[in-house]
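Only one protein chain is missing; all other protein chains are in place.
Labels run A, B and C following the written order; every chain starts at residue 1.
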Amino acid sequence: MGGPVMTKAELLARCEELYEDLDLTSVREWKEQNPGGRAVGYLPTYVPREILHAAGVLPVGILGAGEQLEIVRGDACFQSYICHLPRSVVELGLSGRLDVLDGMIFPSTCDVIRNLSGIWRILFPDKYTRYLDVPQNFAPEVGGAFYEVVLRELWSELCALSGREPDDEALRAAITLYDANRKLVRELYDLRAAEPWRAPASEAYLLLRAGMVLPVEEHTRVLAEYLALVREEERAMVDNARVLLTGAFCEQPPLTLIRTLERAGCDLIDDDFMPVLRWLGHDAGDALETDGDPVRVLAEAYLGDEQESACRFVPDGQPKGARLVETVRRRAAEGVVCAAPSFCDPALLERPMLQSALDEAGIAYTAFKYAENTGQMQPIREQAGTFADTIKLWGDE
Amino acid sequence: MKCWVGIDLGSTTTKALVVDDTGAVLGRGITNSRSNYDVACEIARNEAFLDARFTLFARALERHTDLAAHAGLLIESVRLAFRSEQHLYLLSELEAQCRAFAAELADPRRAKAALDEIFEGMREVAASLFEPGTKPRSDFFRDIAGSQYMSLAEGVAETTKLPFETLLGVYDKSILAVESHVPASSLQDLIERALEVALGSYRISDALKADLRSAVQGVVEMQLVETQTVGTGYGRARLPFRKEFIRSEILCHGLGAHALFPGTRTVLDIGGQDTKAIQVDGRGVVTSFQMNDRCAAGCGRYLGYIADEMNLGLHELGPMAMCSRRPVRINSTCTVFAGAELRDRLAMGQRREDILAGLHRAIMLRAMSLISRSGGVHEEFTFTGGVAKNEAAVSALRQLVEESFGERTINISPDSIYTGALGAALFAVREEFAEAGAVSMAAGGPA
Amino acid sequence: MTLTAGIDVGSSAVKCVIMEDSAVEQRLLGRGLRRIRGREFHQVVDAAYTQALREAGVDAAEIEYVATTGEAENVSFRTGHFYSMTTHARGGLFLVPEARAALDIGALHGRVIRMDARGKVLDYRMTSQCASGSGQFLENISRYLGVALDEVGSLSKRADAPEPVSSICAVLAETDVINMVSRGIATANIVKGIHLSMAGRLVKLLKSSKCAGMVIVTGGLAKDEGLFAAMTETAIERGMEIELCTHADSVYAGAIGAAIWGAFRKAKLERLAGAGRA
Partner (left out) sequence: MKANIVKEASMQRQKDMIAAHFELLARAHETGRKVVYTFVPGNLTELMLAFDTLPVHPEINALQAGMRKQSAGYIAEAERAGHSEDVCTYVKCDIGMMMKGNIGPTGQKLPEPDLLLLSYTGCFTFMKWFELLREQYECPVAMLHVPYQSTGRAEPAMIEYVVKQLRTEVIPKLEAVTGKAFDEDLLRTLLGNSVLAEDDLVHVLESAKHRPSPIDAYFGGVYYIGPLFTAFRGTPEAVEYYRMLREEVDARQAQGLGPITPEGPIDDERFRIVVEGPPNWTHFREFWKMFYDERAVIVASTYTKVGGVYDRGFRHDPERPLETLAEYCLGCYTNLDLATRVEMIVGYIEDYDADGFLINSIKSCNSFSAGQLVMLRAIEERTGRPGCFIETDLVDPRYFSASNIKNRLESYFQMLAQKQTGHEPVEAAS
């Protein structure tokens, strides 16, 4: 992006362009500018992008094809009762749109993603394909040790791909770079919580989506510019309901859905979109000073962080939903929108537990399902609108 | 004369086909499946036999040195006259039914006045429906009469102050009754009457007229012996046939498509509530197939709902969609929501043509996935079933096949809707030869 | 005295009402209803609105707030829009003041809205997006069966051995129904079977939203006494402590609620404007 400073509109237009570009033009351009550089795609939830970066690989988040792509071959691979994401990912692959990628990483998320890794091997036998197991045991000497092995394997495979040697220094540098990025993402969310009309969710969403394809350095710059611009901007306060959105951690809602929610009177002041950007809630780099091994630092950063997600086991003693309730309180949200992809087992199985935690805490919520290509917004609008009406009319009771 | 019959009891339409011992098609019949199944079979079969007589009549004319030249026109006008007679007959049945139901209404006098006006209007139109060169909106009396009744009733409801719903109810009940019984009057009578009507407007010598009459006589009197019947289709299990004489519609569509186009290797059949993608080998033997799951989204009924919603005939959807310049993208093809989707988009200000084009593409997209599931399109491809009559569906299909599999030969037969029945009839011919211990015929039968 | 109009555009019909609001009490002055049926919807809105004005004996110019609900955001002469569950709750309460929940059954959806004595929405549930079990489905089937919509209810009540409908999908259920016809099942029993299957879904909705006490049925299907009876039976069978009721004007509930909120909003705007001036 670089160059002369953009206006906010230009910045957002550029992000929307990236969001709509299913051909990964920006990745192609990156590869042209970085001869020998490799690009590897990864599916939603958590992937240690620092390792990719350190191996000279551009991490590219593949979040499906949204509402834009007609699905033919993807539908041929999945029954109607499976969520939409894997279909569009297969369609993207079979239509050649992902040819620019040198491989794909499938992080342990659910059975669908897991099996998709196998489908990928069958459909693209010549491409690098990695299923990335993530421990559900969080003891450093048990799960941590296993995760370290997994990460080292990943690192050396990626290095083989890019023709580099694993280099601790490079990994340390990557960790610092991503820490800086995470810090700005946190700032963005803090701003949204404080003055949601300044950074509406639909804008923030585009901004974060840009982080799926841009190199981290550039994305950090985009975030910084945006934050600077909106902090200065005169923007009138809007009287909307302050709500938090949960359940959308994998297949992402289409932009029109987010806009529909906003138009129906909901400010989304927090959410779980694109969890890869926010999985680590703190700076992993802090530990670099005491521990010389950056792989271990990364593994432990993952284990130690308490990001709540449907695809992460909650060990005994931590009630499910406690974190959600805590976030609602901290962000002073007035209600919760439980939005989950249709047929998403992890999110939907989790929902009753979250809802009973919300019930207990006396927090209002509404729930619906969507797909990345949901076209009919009307029922969602009605529901969200009524929810916002209720909060606005009687919220303070 | 010996003949063989195939019956395809589909979810929306019932088709019957009569073939001779060479597998050549003699006659076709079709009716709605909505009514009682047995009745539907009976009606379709009668119609097919009647149609067979037309074919035999044509053959007779072609053998006649002086009449051969007129054969085409003559047959056409007899056919039209026949259809017109048939229509009038059904219309009178419908009227009688409506009047009977109306008599039970709270205000029979007003209802009578309303029906007087409606049926007068319908009879007026009826006369012009079957003039040469006019294209009827549908093959089915239900559709033709229904749309006329509806548009007339709307006005009449205003003038007579009778609720439109009430008038609609009377029609719905009556059409059901008309559809559910086999016509009492002999259709053979009708054919003779039709000939007289046709001859009335035809200038040929009396001698030739006499020849014609005797040709008709001969055809009417000819014994058509139904040697064997094979049933297929969605409702085949309800047919009162022995198990050996019931074939899955997959096999029938495979064989039927092969008979029509022997180079076929992939068959797509879109029926009322199911879509099937079938792969066949060089002999029409099915090698693999895929069907839609329990969700009936994107099947033929979908178009039916859309047509109902727009108060159009099924025939008119395709041509209208073809006028689109910028098709809209439609993701949901839930059949029941079809109407709502349409209303929604119209309210958003999108053009009817563009919405329709989008809907057709959406349907074919679903079909494409099934085709890919069954193995894709590698050689000649045949599209069968009722939806193949729809040009917009065909054009969307052509486009999608090319996009996904490259350029391929795509066959569409004007008789696509009868493909299943044809397959069944060919199985019937084969079954008989097999039973007789003779060498069975080539898989496709001599088409 | 404030004169307001409520316009509820549904997927199959447009409903209009004219109300008079005196801050303590509301009165329903006029109603208008038009089926959409393939027509251009602005036309239908105009027709329904005119009908309501005529019945109320009021001139369009006298209306001080036109409130829309449902899919009426495109109505050009509206003053404001309210979401349909907010309006159905308020409308239901107006019709039956003891009601603590409204069960709105329209052409394509069923939804339960639980409210308190002031019409505050406490909870709501909707049927899933698949269309099975909706009014549209019932309408299609009754056309097949040749039963007029206003006869459906009384016919269903004459059933002696209702035939269960198995399919989830409405289209496939249609085939079930055709099969039933050809098996010679009496029309009354088929209709009742459909009513029971719809009732099952709707009662499940009531149960999941933890409704108790008086529930008013609103929307187009409130008129269907057969469905009403089936729901009552099902609710009793499942041991629910609810009492279903309906009202002759149930189909207007959304429009009524919109009109009432319109008056409320108008008063509030005036207060705000007054405060601004002061």
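Here is the rule we go by: a residue touches a chain if its C-beta (ideal position, glycine included) is under 8 Å from a C-beta of that chain, and two chains touch if they have at least 3 such contacts.
As the structure is a prediction and not an experimental result, all values here were calculated from the model.
Across the whole complex, the hidden chain's contacts among the shown chains comprise A, B, C.
From the options B:91, B:251, B:355 or B:422, the residue with contact to the unseen chain in the full assembly is B:251.
The hidden chain makes contact, of the residues B:22, B:92 or B:288, with B:288.
Among the residues B:121, B:319 or B:375, only B:375 touches the chain that is left out of the figure. By the touch definition given at the top, chain C reaches the unshown chain through residues 128, 166-168, 172, 204, 207-208.
Residues 76-79, 81-82, 86, 108-112, 114-119, 121-123, 131, 133, 135-137, 139, 141-143, 145-146, 149-150, 310-311, 313-316, 319-320, 340, 342-346, 348-353, 355-356, 369 of chain A touch the missing chain (whole complex, contact as defined above). Panel shows chain B; residues 234, 237, 247-251, 283, 285-291, 293-294, 373, 375, 434, 439-443 of it touch the chain omitted from the view.
Note that in this section only the chains that are shown with their structure count from here on.
Taken chain by chain, the contacts link every pair, so each chain touches all the others. Interface comparison, B-C against A-B: more C-beta pairs in contact at B-C. Comparing per-chain C-alpha centres with the mean over every protein C-alpha atom, the closest match is chain C. Chain geometry summary: the mean Cα position of chain A and that of chain B are 52 Å apart.
Residue positions of chain B touching 2 or more other chains: 295, 337, 344.
Contacts with at least two other chains are made by residues 376, 378 of chain A.
The touching residues of chain A, when paired with chain B in their complex, are 67, 70-76, 79-80, 373-376, 378. Chain B contributes residues 293, 295, 329-332, 337, 341, 344, 361, 365-366, 368-373, 400, 403-404 to its touches with chain A in the complex. Taken in their complex, chain B has these residues touching chain C: 11, 33-38, 164-166, 168-170, 172-177, 234-235, 238, 273, 294-296, 299, 301, 305, 309-311, 334-337, 339-340, 343-344, 346-347.
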